[in-house]
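For this view, one protein chain was removed and the others were kept in their places.
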Amino acid sequence: MLRAAVALLIVILLGMAFHADGAFYKVGTHRDALRQASVYGILACGMTLVIVTGGIDLAVGSIVGFTAVCFSMMTIWWSWPWWISVPSALAIGAACGAVSGALVVWPRLQPFIATLAMMVFARGMAKTVSGGVKVSTALPTGDGTFRYVQVPELFRTIDSRILFGNLSMVTVVFLAIAAAAGVLLARHIWGRDLYAIGGNEEAARLSGLAVRRSKLLAYVACGLCAAVAGICQAAQEQQGDPEAGGGYELTAIAIVVIGGTNLMGGRGHMGLTLLGTITIGYLEKILSINAVPEAGRLMLTGVILVAAVLTQRRRRF
Amino acid sequence: MRRISKRFGATQVLRQVDLDVFAGEVHLLAGENGAGKSTLMKILAGTLTADAGVVEGSADVAVIYQELSLIPTMTVADNLFLGRMPATWGFVSMSEMARRSRELIDVDPYAHVGTLPIGARQRVEIAKAVSRNARVIVMDEPTSALTALEAAELFALIGALKSRGCGIVYITHKMEETEQIADRVTVLRDGQVVASCAAAELKRAELIRLMVGREVSEQFPLRQPVLGEERVRFPEFSVRAGEIVGLAGLRGAGASELLMSLFAAPRKAIAQGVAMLTSDRKTTGLVLSMSVTANCLMAGRRPVWRRPERERAEARGLADLLRLRAASLEMEARELSGGNQQKVALAKWIRTRPSLLLLDEPTRGIDVGAKQEIYQLMNEWSRQGMAILLISSELPELLALSDKVVVMRGGKVSAVLSKEESTPERVMEAAC
Partner (left out) sequence: MHRYFLTFLAAVLLAGCSRSVSNPAGEKVFTVGMSQCNLGEPWRVQMNADIEAAAKKHSNLRMVFKDAQNDTLKQRAHIEELVSAGVDAIIVSPKESQPLTEPVAKAYQAKIPVIVLDRAVQGDDFTCFIGADNKKIGKAAGEWLRNRLGPKATVVELKGLMTSVPGQDRNQGFRAGIEGSGIHVAFEADMKWLEPDARKEMESALARLSRIDAVYAHNDPGAHGAYLAAKAANRHREMIFVGIDALPHEGIAYVKQGILNATFQYPTGGAEAIETVLKILGGQQVPKTIVLGSRVFTAENADQGGESLP
């Protein structure tokens, strides 16, 4: 826990050193840093569950795109109420996760391969369903012209702020998911089983754990988190972009790793992922307010990633 | 090696240890788990550096580890010549490699190591050491995974190595091997040399006393079995409550498979009161990255939401029952010694209150003291009415513990011997 905080501390010190004419000290900067990291963080929560089992889920970015498109169609085009559209979008994400999980569990595909297939497939689904264009408030009428509708109230609610405008709603969603996933991982029997599976799958099986069911559920939970992220993404963009979430899976994995969760499985903690999310969020924000060019950002992010993982490493004889 | 000392954190693992290995001798290194044998060998081989002391000639040392250090996905020849393959311009000459491989060892050079039986793998490893001109070969419990036949082959090989002038450092927990092959013995206890002399001068009881530091009878506990109802039935024999049935047979004779057949669907089997201690605690028994507590509570009924307080209390109770020695129950299972790891694996199964306990090599690779404790526990459990089915490659142990010995050959039961009938000769006769 302490080691994960080292990386965050370094990043915050970096922010204090390069505060961009005091912009770093504004409340809004911190609120925005957390807002932009929230979608990544939600993905990282699900990713942590999968990585603890020793797996990986490359499909989450594509599931963000797919659910963002589906959710936008349901709310903008068909005006479904939230209590139908939100559960439906979540169900779609969970179903994608279930397919990845089933491929990992039954034909015993390597998680990398199974979820790589799902990553490509879900992106294809997003493009198919949307017809390759963004699902926005400009509705195609069929003859090449467009009809314009209002942005759904649900989008505005998700993209709103609370606490006198000092905390974004998506950050609240992220923290809620991190708390729920954290409690499940630390206290629920399922979470404990995920650690056992990641630590030694054969020993877990021989101890009578429902290895396949637990693993499948980890991928379902990961898909579910991706769907929540997709809903947040759509609301923040006010549209369903079939390209949304491209590359987000790598950011999510980076967050989990920066937190200190072991990619080999069996070790990790949701608190670490929370710290990793905030670290990445602040890093991006500091680079952004200082208007660092893209090339520099990529290099600095790589350096911080390695530094964070190195500070994490335990000393062993 | 002269005056070797080594400290890990707060623990002084080795104190001023001297060890001489002469050409053409088998030097037995004895000691309980945690006495510092492995650390000493790592220093000898140069994988660890001593805090103080001198090692002479460590470049010529090869270590045959318990966990074999071959690459299972590569061929025998690849493994033998790893890092120094015969090559021109970087292109490996397969035929040359195969030819030289055949000179060294009578195993198909193109066979993948992972497909070979353990005994053959060990021979490959020894051949690798020999081909690298090792003058001292360290064997860390080489027979722990071998059948009697394979062990005999190994001893023949050791004889050949001796006559070629190799010095061999031999580590084992099997007392009878001591008398069979050792020329000299050095006993380590708590990181210090307590004795070093010719093997012939040291009697077995004396050796044990030196290792443990107190009197330990190597006697197996006496038991008066009280048999109850039948717990599992095979065509040829059955196991009753309160009974310990031993399964004997060469490796591959089907004894492990027989146990596994009772535990093919673990969830179902556990629900029916079956528990199975697997033969390899590291790969199939424990989750080494998890705490002792978590490992103890892994099988059987568990509450849906964890309660750390209650878990600690339950693990504490199990640890006391099994006389588990761990600095903390929150430490990772990997940090425990072999004997204590085995106790954790046993604790996990005892917690499920099984009516039938399957034990596959319960005393493999653990020291004399821990063995004794496990024998007593088995005794205790069978008195409480548990049925136990036991596999052990140490025949004296198997014969002493079992009320009935079932001998297997080629996947079939070849003999069922009562306590009185089961002599080593009759068992071997039925097994071969």
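By written order: A and B. Residues from 1 in each chain.
As a convention for this text, a residue touches a chain if its C-beta (ideal position, glycine included) is under 8 Å from a C-beta of that chain, and two chains touch if they have at least 3 such contacts.
Keep in mind the model is a prediction, meaning the values are calculated, not measured.
One chain is not depicted; across the entire complex it touches A.
Only one residue in the set A:Val6, A:Ala20 or A:Leu167 touches the chain that does not appear here, and it is A:Ala20. In the full complex, subunit A makes contact with the omitted chain through residues 20-21, 23, 26, 28-29, 32, 35-36, 132-134, 136-138, 140, 144-146, 148, 159, 161, 233, 236-239, 241, 243-244, 284-285, 288-289, 291, 293-294.
Here is the rule we go by: only the chains that are shown with their structure count from here on.
If you average the Cα atoms of subunit A and of subunit B, the two centres end up 46 Å apart. Across the complex, subunit B is touched by residues 186-189, 192, 195-196, 198-200, 202-210, 266-267, 317 of subunit A. Of all residues in subunit B, only 8, 48, 263, 266-267, 269-271, 276, 278, 283-290, 294, 298-300, 302-306, 348 touch subunit A in the complex they form.
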